[in-house]
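One chain of protein is taken out of this complex; the other chains stay put.
Here the chain labels run A and B in written order, and each chain numbers its own residues starting at 1.
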Amino acid sequence: MEPLLNIEDLRVYFYRPEGVLKAVDGLSYKLYRGEVLGIVGESGSGKSVSVLSILKLLPTNGKIESGSIIFDGKNILNLSKEELRDLRGKDIGIVFQDPMSSLNPVITIGQQVMEPLLWHNLCSKSEAYERAKEMLGMVGIPLPEERMKEYPFQFSGGMRQRVMIALALICRPKLLIADEPTTSLDVTIQAQIIRLLKRMKKEFGMSVILITHNLALTTNFCDRLIIMYAGNMMETGKTKDILYNPAHPYTKSLLDAVPDIEVEKDLVPIPGSIPSLIDPPNGCRFHPRCPLAMDICKEEVPPLFNIDTDHYSACWLHRRA
Amino acid sequence: MKDRESKKRIGRSYWANIWRKFKKNKLAIFGLVFVFILIFLGILAPWLAPYPYDEVHYEAVWTPPNRQFWAGTDQLGRDIFSRLLYSLRNAVFVGLGAQTFITFIGVTVGLIAGFYGGKIDNILMRIVDIIYSFPSYLLNIILVLVLGRGYFSIFIAISATGWAGMARLVRGQTLSVRGREFIEAARASGASNGRIMFRYILPNIIGPIIYAIFSGIPGVMLLESGLSLIGLGVRPPMPSWGLMISEATGQFLYNPYMLLAPAGMLVLTLLSFNFVAFGLRDALSARE
Partner (left out) sequence: MALYIVKRLGWIVFNLLVLSLIAFALIKSIPGSFLELQVLLGQAGTGAAGLTVSEIDKIKGVETEMMKRWGETVPLWEQYITFIKGVVTLNMGPSFRWPTQTIEEIIARTFPVSFTIAILAITIAIFIGIPLGVIAALKQNTWIDYLVSALVMIVSAIPNYVMAVFVIFLFSFWIPILPTYGWGHPKNYILPVLAMSFGPIGSIAGYMRTSLLDALKQDYIRTAWAKGGTERYVIFGHAMRNSLIPLVTILGPMISHLILGTVFVEGMFGVPGMGQYFSQAANSRDYPLMMAQTVIFGLILMIMNLIVDIIYFFLDPRIRVSRR
């Protein structure tokens, strides 16, 4: 089956006065229709940058150096401005991290939810109004008729994120990207939002990419996971496999750092800090912090080893002699 | 290489960062250098000027710039270049002097209003609002009339209305800093109110204040030259750019340099201060 999204050897660099920051350095993965993929990593791992590249929404000093991004058979990097615009908001919807700042404070919520429909000329204004109202109701906003006329500052954080989800999905896109949708929300709201995303996925059947640094959020929602670190993919596989049989030392450290309510154990933080992406370590980027680092790790970048069906890990430990 | 990184980050204090950003702005550095040059020239004017500012040369009226009179002469044959230098001196005096008054009064009022809050804040801000709504130019003119012409009255006139803006700024800044923990800590360790205001709050808000000072000086200079323009500035024959400009407008055809010289100098001076102010604003706002 053709994947909906096929990313190959993506490299995204930021040109800063201090030097070139290699935010994503050789990332490849596939996403199939109807799949929910979770991309997990610490801040600075490149997870957000990789998905922003899909829609070419990078800040001005960011450049997609090389690689290919193929969505629904089209190479995004070769698209014209008009074609790209056509994808945005209509075939691919994106929910950003901070709902406070991601909505325009001086334009009504209703207008902002209607815009994807209007800007792509998908329907008339009155029809867009009805659909926006309907969408707001679907994402769980009470009394949508009245709230359409209100402004973002009159909504709470969780409500605003629901609005973001509404406007991302209003054109029934094939892919929904959720970039840390819960990170700036209260813990209690986080679960609600994930539940909402699950419900929407069930309702519309689109593929979803969920980006988060919180492994716990992926457990009931994501089919597959990608673990990223310092711009590279460390491990990928089915969610269950990764959570119960983590292969990569980094994944194991991440899981060790998560408290478990049933088992009493020491929280083991990962020593050290994220490396500089301007001057990354040679070889495996995790080696300075890896408890199992070997000599080869310092010199050569490990390829992805196939550990099990659909389970890959980029670590020299898996090398068979 | 990780150590290099951490060393780079540790050594940076607040001011070093700002200065670094400021340095990057070439216009701002140029402005700053120019400002210093101007102040220097202004202070030393009596010694640098080739002629006294009131010495007439009836045989050489309206001459264009030449070797003897670097900027030409005016309708009484006075050397424009020397008069420019003295005008610069006056401008520097008035600009820095009045701005100093304004800063002192404005900062004090603003700190007190922001710090104590409540009734005191209300009353002080009401006064500021009232002053803000006055037609300041008119009051300046009136004050100069009342106090007679001369430096001191210009200082008083300009400061009397100018402190309001500074007070408002400082009050706003004080309010935003007042709630921070280190203020609590200072209070807990027994610091008096005055000490807290001046030793704790003030150093933390000095950035915007410096910006206000640098963008205020051009305003003061403009006020002074405006007053001179209508005949209420420093007493002639002591020159001022405004005075020189008003004398020159009628004679523009006979000797355009009479106008271009003071106008040009005025604009250059204002521009330098503006460049510094812009550079400051960029350096202060783009904080990481």
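The rule is simple: contacts are C-beta pairs under 8 Å (C-beta built on N, C-alpha and C of every residue); 3 or more make two chains touch, one makes a residue touch a chain.
Here the structure is a predicted model, which means the values were calculated and not measured.
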item	value
Selected residue (touches chain absent from view) among B:Ala16, B:Val33 or B:Ile130	B:Ile130
Hidden partner chain, touching residue among A:Leu27, A:Leu103, A:Ile209 or A:Ile270	A:Leu103
Contact residue for the chain not shown (choose from B:Leu111, B:Ile245 or B:Leu280)	B:Ile245
Contacting the left-out chain in the complete assembly, out of B:Ile154, B:Leu266 or B:Leu280	B:Leu266
Chain A, residues in touch with the chain not shown (by the definition above)	55, 57, 85-90, 93-94, 96, 98, 101-108, 115-116, 119-120, 150-151, 153-154, 164, 167
Residues of chain B in contact with the chain not shown	129-130, 133-139, 141-143, 145-146, 148, 218, 222, 225-226, 229-232, 245, 249, 252-253, 256, 259, 263, 266-267, 270-271, 274-275, 278
